[in-house]
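A protein chain is absent from this complex, but the other protein chains hold their places.
Moving on, here comes chain A:
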C-alpha cells in the first residue's frame, strides 16, 4: 500500500472513530433544518421564483390594461379591485410546489433516508411547509409592491394589507395539504404538477378574482359565490379597503380549518405508510 493511501486510510479511520455523539435534536430544530434545505433550493432553482414574479406581473398588466377600462370604467378603478385577487391567485399557484417537492423527494429516495433517521417524524413535512410560507411571503410582497407602483391605494392601510396577507397565507397553508396528498399518491412530479394545475385553473378563474360575478348567469354566479377562493378574495378586498367583515373572514377560516382537518391527517397517514 502506498504512503498516500495509508494516509487516506488513517483519515478515514479518524473521521469514523473519533467523534462524540451529539445529543438528540428536538422537533423544532429538525423542522427548521428542513426549512433551511427547502430555501437553499431557491438558490439552485431560481425558476421557482419565476412563478411568483413573472406571472403576477404579467396577469396584472394584462388584465389592468386590456380589460380594466371595460370591466371597471377605468384602469385605476380596476386596479383597486384586481390587486387583492392577484395576490390570492399568485399565492395559490405557489402552493403546488409543496406537492411537487414532496413527490420528487420520495421518488429520489431522499425521504427513505429521512424516515430512517431518529428524528420527529413529521419534521420533513413541517419544515417544507415553513419554507413554503416564506415563499408565499415573497410572492405577496412582490404583488403588493407592484400594485402600489401601478396605483393601488388601499384604504385599509398597512394594517389592512398585513392582515389580508396573513389571511391568504392561512388559506394557502390549508390548501397545500391537498397538494401534499397528491404528492404522496401520484407517481411522478409531472403528474402532480399537471393535476394540481388542472384543479387550480378552474377554481381560480371561476371566482371573483378578475370580474364581478353580478353579470354572470345565475347558476354560474351561485358556483362562483360559493367558491372558497371567492370568499377569500372578498375578505381580503374588504380588509385592504378598510371595511372589515367578520362573517367573510369567518368563512375563510372555517374553510381553512375543514381543509386542514381533512387533508393533514390523510397526508400524515400516507407519509407514515408510504413504501
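The working rule: a contact is a pair of C-beta atoms (placed from the backbone, for glycine too) under 8 Å apart; a residue touches a chain by one contact, two chains touch by 3 or more; residues count from 1.
Heads up, the rule we're going with is that contacts and distances are computed from a predicted model.
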Name under which UniProt lists the unshown chain, selected from "Glycolate oxidase iron-sulfur subunit", "DRTGG domain-containing protein", "ATP-binding cassette domain-containing protein" or "2-oxoisovalerate dehydrogenase subunit alpha": "ATP-binding cassette domain-containing protein"
Per the touch definition above, residue among A:16, A:70, A:149 or A:226 touching the missing chain: A:16
Absent-chain interface as seen on chain A, which is shown: 8-9, 11-17, 19, 21-25, 29-30, 33, 36-37, 40-41, 44-45, 105, 108-110, 112-119, 275
